[in-house]
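Here's a structure for you.
One chain of protein is taken out of this complex; the other chains stay put.
In this document, chain identifiers A, B and C correspond to the written order of the chains, with residue numbering beginning at 1 in each.
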Amino acid sequence: MSLLRVEGLSKEFGGVHAVQQLDFAIPAGQVFSIIGPNGAGKTTLLNLLTGIYVPSSGRILLEARDLTGRAPYEYAARGIARTFQNLQVFFNMSALENVMVGRYLHERCGLPAALLRFPSLARAERACREEAESLMRFVGLGEYAQSPSDAMPYGALKRLEIARALATKPRLLLLDEPAAGLNPTETLGIDALISKLAESGVTVVLVEHNMKLVMGVADRILVLDYGKRLAEGTAEEVRRDPKVIEAYLGAGAH
Amino acid sequence: MSAQFLQFLLAGLTVGAIYALVALGFSIIYNASQVINFAQGEFVMIGGMCTVWLANAGWPLPAAIAAAVLVAAAVGLALEKLAVEPARGASVVTLIIITIGASILLRGLATIVWDKNIHPLKAFSGEAPIQLGGATLLPQSLWVLGVTVVIVLLLSWFFGRTLLGKALLATSHNRLAAQLVGINVRHVLLASFGLSAALGAVAGILVAPITFTAWDVGVMLGLKGFAAAILGGMGSGPGAVLGGLVLGIVEAMGAGYVSSAYKDAIAFVIILAVLFFLPSGLLGRRSSDRV
Amino acid sequence: MKFRSMLAALAVLVLGAAQAQEPIRIGSFLAVTGGAAFLGDPEQKTLELYVERLNAAGGVLGRKLQLIVYDSAGDAEKARTFAKRLIEQDKVDVIVGGSTTGETMAMVPLVEAAGVPFISLAGAVVIVEPVKKWVFKTPHSDRQACERIFVDMKARGATKVALISGAGGFDKSMRAQCLQVAKNHGIEIVADEAYGTGDTDMTAQLTKIKNTPGVQAVLNVGFGQSPAIVTKNHKQLGISQPLYQSHGVASKAFIKLAGDAAEGVRLPAAALLVAETLPDSDPQKKVVLGYKREYEARFKSEISTFGGHAWDGLMLAVEAIRKAGSTDKAKVRDALESIRGFVGIDGVFNMSATDHVGLDISGLRMLEIRKGDWTLVK
Partner (left out) sequence: MSGRTASLATLAGIVLLLPLALQNNYYYEVAIQVGLNAIVCVGLNLLIGYAGQISLGHAGFFGLGAYGSAILTARYGWPPLAALASATAGVAVLAYLIGRPILRLRGHYLAMATLGMGIIISIVIATEDRLTGGPDGMPVPALAAFGAALSGERVWYWVVGATLLAAVWLALNLVDSPHGRALRALHGSEVGAEVTGIDSARHKVKVFVISAVYAALAGSLTAHYAGFVTPAKVTFFHSIELVTMVVFGGMASTFGAVVGAAVLTVLPQALTVFKEYEMVVFGAVMMLTMIFMPRGLVPTLALTLSGRRLPR
């Protein structure tokens, strides 16, 4: 059964159709990739799938539960987490605190408990810190645990966002161009991390520009062009699709 | 249209035009630097006080006016050079506090250089009221309205046709891109402060014959100008003018038809109401997060 | 035994000498900056000028005067802190100050608790009604000003009055007093408009008044630049009913600001403004003329009645200290309360246990502005 289903999804901005009539389903436990040339509507689609944009029409269903029109935090509460192409790190906090924020949904704590610092909260905070540390080690940032986030290199910040997203214990993790701006060695590292994520059972949606990365790890690929679906299938199917070759690979194969 | 309504409208337009000039000053600096310059009202004060001072010293009025505008512009340039530029990179709130400090400093200087008295300035063309459909209007109000129209036209020419104006606009849209195409952003910033200060001074001079001038007139006019700029949409030139006029008219109508004690409160309630429905003001750029 | 008495004598001598050298401390807090600076500024100048002159003339009780002034900027909270500073830190003997009613009222509990004689320079009647043991004041109360105005209106046959007032403490207090005493004088308030501090145009309010049927006179209560704007707007709109202002505008600056529009405006004010034209028989003539000349010679700026309030405050304090023969606070207070027939700027003071202003309405002269100058209404 599919984890996420999208029906007739459209988004327009003042007459510009950024996303048009998309229908697709993301099976649980897979790496699902969305690719397309610049301006194809990839990021818009991601913003729709996380509630940042409200669709002009269509529906978004997570396991048959309709999330259309809900706020981003409600998407997160249902188990959808994401990273950003334009980093949205909390630069006013340390790296570890960034990841601890990700635990927000799972640390139920009332305002009185927070203000008076009940002993139960102190215990929960210790657990939260430990879990955040272990997540940082998982994404390969063990050395940065105590760093202020604004002193970290770009590649590390990308991993930091992944760790923060993982801290929400997502069922669906959306990665927006995790390799953009990284050098080949760093890209390989991210590649490995995504595989590791997939093995851990999280369903991953990978939005990418970097074809090599996608072809290597994706189970299924959705190709967008001008906001519309161009093709969908396995890596092999997509690679052979003449429309894809013409619109995307043909134009900028590398 | 009753004579009473017309009278309220004329009063509102005159005051509104002054608010508009102050609001334009806010917007120009904001566009170039993202700074809300809370010392904007002090330029208004400097314009008025300096003109009065020079006129009392025997200068002919036009010369006194020109000199006062230049003095205010020089203070504006100094403010940018000495206070805003060294603090570049600081947070917006920090910059706001710096300009608040500057406004206190300038007011303090005004009490020392000049005095704490309230001063009149002779109206430019007499005090004989002009009858207009049952309402009356002072010639000075015509000066206020006329000069405001001329300044708005000049500004639209400046931003639309001149290189410096276009550079200012470009910087406001995207500072980095402006820098990349070879615009000297530092000069643009400097120019914006000078221009805003001059505009504020003109407002202060125009209004002085109607409302007098003193070391602390900038406080309320600065506040109203800021309110007008926000109402119209911060950074929008037409918005600043519209915001100023709307604010002036709302105040006059509120005082005339509702309650004169609550007229300022009425104006702020309306501003709040507008912001609830149009969170970027009447003509402000609609912002959307790019993520 | 002998040694002991010698020691005692020596102690008296030393202490006495120390006492002689110890200056009399006069504390003050004034609105030297802020919206009421035109009050605080002449008040401060007056206090400084006359403390200097009193010291040049040998001081009081053989002791020098020391003046300590703080700028409260008209802020009651600051005034309270400075009052505490004067009482606790500077240990002043008497306080003369408080440009505005708000400042004054905020510190009344302090002086009452500490027992320091305090002469306020503010106008509202609440300062001295009910009588507070340690609190006195020099200006006429706003209620008296209202009464003086209404008497004059009545004499001119105007009984239907439109009121317009500002948002400041002075304005609102006097407005309330005028509304209260109007009936006693057969005056009916038919319009009651208001404007804000720093407002630049009052034509809207005045248009409403103009269109109110039956108005026979307009009274504006306020100070600062607003009354001048009201006066100009009154003329601009061609309102034919006479305009009255309060004693809050009793300085030449008002005439200068309002210009031609001030012609015909009436207001109640102290004799100071018409010092030269007072008949020689007037008991106040010598005092007010002396103050006017000294002030204007020193500061090259025109006197206002506000500085006059400070002159009265300082001189009443000095008079009380002389009468008491010491700076003992209780004695000075009692002396203040017993002052009779003291000729000051604001009038002739006759203090009593029930009246801590001691002025009657006759000290307020009704003036009319003619040809850019004050003239006494006969």
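Keep in mind that, in the parts below, a contact is a pair of C-beta atoms (placed from the backbone, for glycine too) under 8 Å apart; a residue touches a chain by one contact, two chains touch by 3 or more.
Note that the structure is a prediction, hence the values are computed from the model and not measured.
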Which of the displayed chains are touched by the chain that has been omitted?
A, B, C
From the listed residues A:20, A:33 or A:50, report the one that touches the chain absent from this view.
A:50
Touch as defined at the start, partner being the missing chain; which of B:3, B:61, B:77 or B:100 qualifies?
B:100
Candidate in contact with the missing chain, chosen from C:173, C:207, C:236 or C:304
C:173
Of A:13, A:73 or A:154, which sits in contact with the chain we cannot see?
A:73
Chain not shown: contacting residue from B:163, B:176 or B:272
B:272
Touch residues of chain C, complete complex, unshown partner:
32-33, 70-71, 74-78, 80-81, 84-85, 87-89, 100-102, 105-106, 108-109, 124, 126, 167-169, 171-173, 176, 194, 196
Going by the touch rule given at the top, which residues of chain A touch the chain that is not shown?
50-52, 71-73, 75-77, 81-82, 84, 88-93, 97-98, 100-105, 107, 109, 111, 113-117, 121, 125, 128, 150-151, 164-165, 168
Chain B positions in touch with the non-displayed chain are 30, 36, 83, 86-87, 89-94, 97-98, 100-109, 111-112, 223, 226-227, 230, 234, 261-262, 264-265, 268-269, 271-272, 275-276, 279-281, 287, 289, 291
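The rule is short, and it goes like this: only the chains that are shown with their structure count from here on.
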Please name the chain that ends up farthest from chain A once chain centres are defined by their CA atoms averaged.
C
Most central chain, judged by mean C-alpha position against the global CA mean:
B
So, what's the distance in Å between the C-alpha centres of chain C and chain B?
37
Compute the distance, rounded to whole Å, between the mean C-alpha positions of chain A and chain C.
73
For the pair chain A and chain B, the C-alpha centroid-to-centroid distance in angstrom is 47
Spell out, as numbers or ranges, the residues of chain A touching 2 or more other chains.
none
Using the touch rule from the top of the page, what residues of chain B touch 2 or more other chains?
none
Chain C touches which residues of chain B in the complex?
4, 7-8, 10-12, 14-15, 18, 111, 116-120, 127, 129, 136, 138, 207, 210-212, 214-217, 219-221, 252-253, 255-256, 259-261, 263-264
Which bits of chain C are touching chain B when the two form their complex?
32-35, 37-38, 41, 167, 193-198, 200-201, 203-205, 207-208, 211, 224-225, 228-229, 232, 235-238, 253, 256-257, 259-261, 301
